[in-house]
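These notes are about the structure you will find just below.
Every protein chain but one is kept in place in this view of the complex.
Chain lettering (A, B and C) follows the sequence in which the chains are written, and residue indices restart at 1 in each chain.
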Amino acid sequence: MGLTIGVDIGGTKIAAGVVDEDGAILETHTVPTPPTAQGIVEAICSAVAGAGSGHEIEAVGIGAAGYVDDKRATVLFAPNIDWRHEPLKDKVEHRVGLPVVVENDANAAAWGEYRFGAGRGHDDVICITLGTGLGGGVIIGNKLRRGRFGVAAEFGHIRVVPDGLLCGCGSQGCWEQYASGRALVRYARQRANATPENAGILLGLGDGTPDGIEGKHISAAARQGDPVAIDSFRELARWAGAGLADLASLFDPSAFIVGGGVSDEGELVLDPIRKSFRRWLIGAQWRPHAQVLAAQLGNKAGLVGAADLARQG
Amino acid sequence: MGLTIGVDIGGTKIAAGVVDEDGAILETHTVPTPPTAQGIVEAICSAVAGAGSGHEIEAVGIGAAGYVDDKRATVLFAPNIDWRHEPLKDKVEHRVGLPVVVENDANAAAWGEYRFGAGRGHDDVICITLGTGLGGGVIIGNKLRRGRFGVAAEFGHIRVVPDGLLCGCGSQGCWEQYASGRALVRYARQRANATPENAGILLGLGDGTPDGIEGKHISAAARQGDPVAIDSFRELARWAGAGLADLASLFDPSAFIVGGGVSDEGELVLDPIRKSFRRWLIGAQWRPHAQVLAAQLGNKAGLVGAADLARQG
Amino acid sequence: MGLTIGVDIGGTKIAAGVVDEDGAILETHTVPTPPTAQGIVEAICSAVAGAGSGHEIEAVGIGAAGYVDDKRATVLFAPNIDWRHEPLKDKVEHRVGLPVVVENDANAAAWGEYRFGAGRGHDDVICITLGTGLGGGVIIGNKLRRGRFGVAAEFGHIRVVPDGLLCGCGSQGCWEQYASGRALVRYARQRANATPENAGILLGLGDGTPDGIEGKHISAAARQGDPVAIDSFRELARWAGAGLADLASLFDPSAFIVGGGVSDEGELVLDPIRKSFRRWLIGAQWRPHAQVLAAQLGNKAGLVGAADLARQG
Partner (left out) sequence: MGLTIGVDIGGTKIAAGVVDEDGAILETHTVPTPPTAQGIVEAICSAVAGAGSGHEIEAVGIGAAGYVDDKRATVLFAPNIDWRHEPLKDKVEHRVGLPVVVENDANAAAWGEYRFGAGRGHDDVICITLGTGLGGGVIIGNKLRRGRFGVAAEFGHIRVVPDGLLCGCGSQGCWEQYASGRALVRYARQRANATPENAGILLGLGDGTPDGIEGKHISAAARQGDPVAIDSFRELARWAGAGLADLASLFDPSAFIVGGGVSDEGELVLDPIRKSFRRWLIGAQWRPHAQVLAAQLGNKAGLVGAADLARQG
């Protein structure tokens, strides 16, 4: 098979990219994300047409946030778009005249990393994505594992604190409330509020108030040695690593790949995650340890992964 | 392939059973469990010889508590026997002259239920065993998933309460401290101590003191309507169901099978587990729900499963 | 001393009442609550003038939500009014020409119950108020204990769940997030959402949706046997009783008084609170047990208590 197109649906823009068999992106076409559910379908088709023009495309893979059914055809539920049992595959196939595969975006990103990024050479890989929330994907025996109904690997919503923080999903104590970009900001604001004298650099990067702290400030401040920023990353890592230890007890992969915006900070966040993982790994002295690796494809992982999943059919 | 032998290593006896292709046990031979690690190896061989005599046996499967390596040959660590990197497959093959497969006992039981019990007809099944502790096994795509290093599906040791109860594994807050036979007894004793007036039946079945309460008393008392016994099962179910909801977020199977001694109580424990599972299932309105089924093979599941895994090679 | 006036500042109206030495309210005057901080001061004076006209008044006591300083003069911080270091005593004394005492409203209510309600005859009483939030007051040795800086007895904000629910105070896991009217509504909505088939009566009393459930519906539904409503009260009681057990370990009073809107349900909520209290009371077999009593003065407790505190000077 030759070229396929991967589609990434973001909050502000939709990107379609032509991807070859080696995971290289030959061309990208982006369009703004429309406000309506139906508009987004049309924008996807438009982006695909724009990217594919002049290439011979064999299939299209779409990464979508939310639950995708086991046929990889219907979006059962999307958190940020008003899609409920949306037959996305049929609609897009009808318009663009190519085979379409729909996949959960975190699954697509996991597949991208497994095929062309940090996961190459591993048969059993767990990918977690520390973005605004926490998502992930599971590769076992060189196959993406989607569950019986297509909704596996919803890592962000396992309960790590009984009676814990409210989550947008309606439950409490979900992992993504403790290990995600949003959690990182909360940690930093709480700590800057309680001990502003330890957050001088951090507060200076924003508007001077705890509520003005954003994710980018925390990274920059941590690199400059701000105690509150460093401690906030450590707290995030404490929860992330403990969760990876749980995933090791369940899946026992050979490697974990940590992606998402938070992981862009590299060893600043990876190193404490590894330490926390080791701290909580059960039976650590009796088992080989999974590696904890930084993702390599950045925010292209989802697009590349979706394209490759379409290629696999 | 014809007949194989499955071996179950219990605390007081070791059972070897001749099993046919349909999972039927044709003959069983048991020997007492010796106190030493080496003695147990010999007893396994003796039980296999005793059961196999007069049958044409093609392979032997051994279910062992503990970590078993990815080659299904070496017991890396056993909690109750002094085996550390014990080459059990080689030792037994050498003695009995048949191909041997070693498997974690909870994995073997899961496989038995999947093949011949409650899991028949399902491709993706999670089995949990509520015995003294909590174990389990994962079948995805009709294959037992053992992880990269052979130690997957250690369900009992995921952390459900940060800073929670100490566990024999050295960690804190492990699921099996909250959902297991041992937890059930703790719940009943604590409640009977605090409110003995609600535990009249339960206390009457033992020696009259909270510390004298044992598992069998709780089942009997619950059936007679004892409030503390019923509440203890409900507490167990609260934790068991919440954990199943986490497993659904991770694995998304079509069915859960609940086995182990606690599950012998049937609907008394299954019904509240189902309710708790539904209570905590994320995205319940947008997804098909996995069934929560009672195991069907009782304490034969491990022996039958081990024999069948040996048959599969 | 003869008559004093107590003032209760509510969200919609401000009530001033003339109270005699026996805690009887002789006359009440209410005015609407203005939207501004300064307007509220004027409204308090207006209500006091209205109620006091025709009586010989000797002093005024004002119950205010928030932190009140140790001199009972300045509101350090009010959660719902824009008062920050507000010299309320001076302002009101200047206008009405009478001695004024300012007191935290939950402290005032506790004092009211101690003097004229459920606490009569006890020397050491802890009062908790289960309203929208959770407040309280401490009487030890027949004196209201306000702490060194005036801000004791902020029961609602002790941490009962590490890393738990966010609280309006900026912290996490505060008791009032688990034991209060607001918590009760959350419990009912979550349960009705998860198991609507067990919430038929409850859902029928509102608009049919979980989000339409309000506190009054839960009480009514519980009285009609609705399983979700009953379970919601039980969950509230579980947390309330466990907290009382902690307070017993700390203060060891002879009685707890439970007031606030939630307690209007009487034994529906008191009985499970008592059970939970006994369940968690430390050393229960070695100590006399504090009584858990229903408040008797309803929403008049604060006004009557404030008036009496003014009388005491």
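One rule holds in what follows: contacts are C-beta pairs under 8 Å (C-beta built on N, C-alpha and C of every residue); 3 or more make two chains touch, one makes a residue touch a chain.
Nothing here was measured: the structure is a model prediction, and the numbers come from that model.
Touching the missing chain, out of C:117, C:150 or C:206, is residue C:150. Residue-wise, the contact with the chain that is not shown comes from B:178, picked out of B:178, B:233 or B:277. For the chain missing from the display, the contacting residue among B:170, B:212, B:298 or B:313 is B:170, taking the whole complex into account. When the full complex is taken into account, the listed residue touching the unshown chain is A:191, out of A:146, A:191 or A:287.
Even with one chain removed from view, subunit C keeps its contact list with that chain: residues 67, 76-77, 84, 122-124, 138, 140-141, 143, 145-155, 157-162, 169-171, 174, 242, 245-247, 249-254, 280, 282-283, 286-288, 290.
Residue positions on subunit A in contact with the hidden chain: 162-163, 191, 194-195, 275, 278-281, 284, in rising order.
Interface residues of subunit B with the unshown chain, by the touch rule above, are 161-166, 170, 172, 178, 190, 193.
To be clear about the criterion, only the chains that are shown with their structure count from here on.
In the Cα superposition of subunit A onto subunit B, the rotation angle, rounded to steps of 5, is 180 degrees. Subunit A and subunit B have centres, each the mean of its CA atoms, that are 34 Å apart.
Each of the following residues of subunit B touches two or more other chains: 162, 280.
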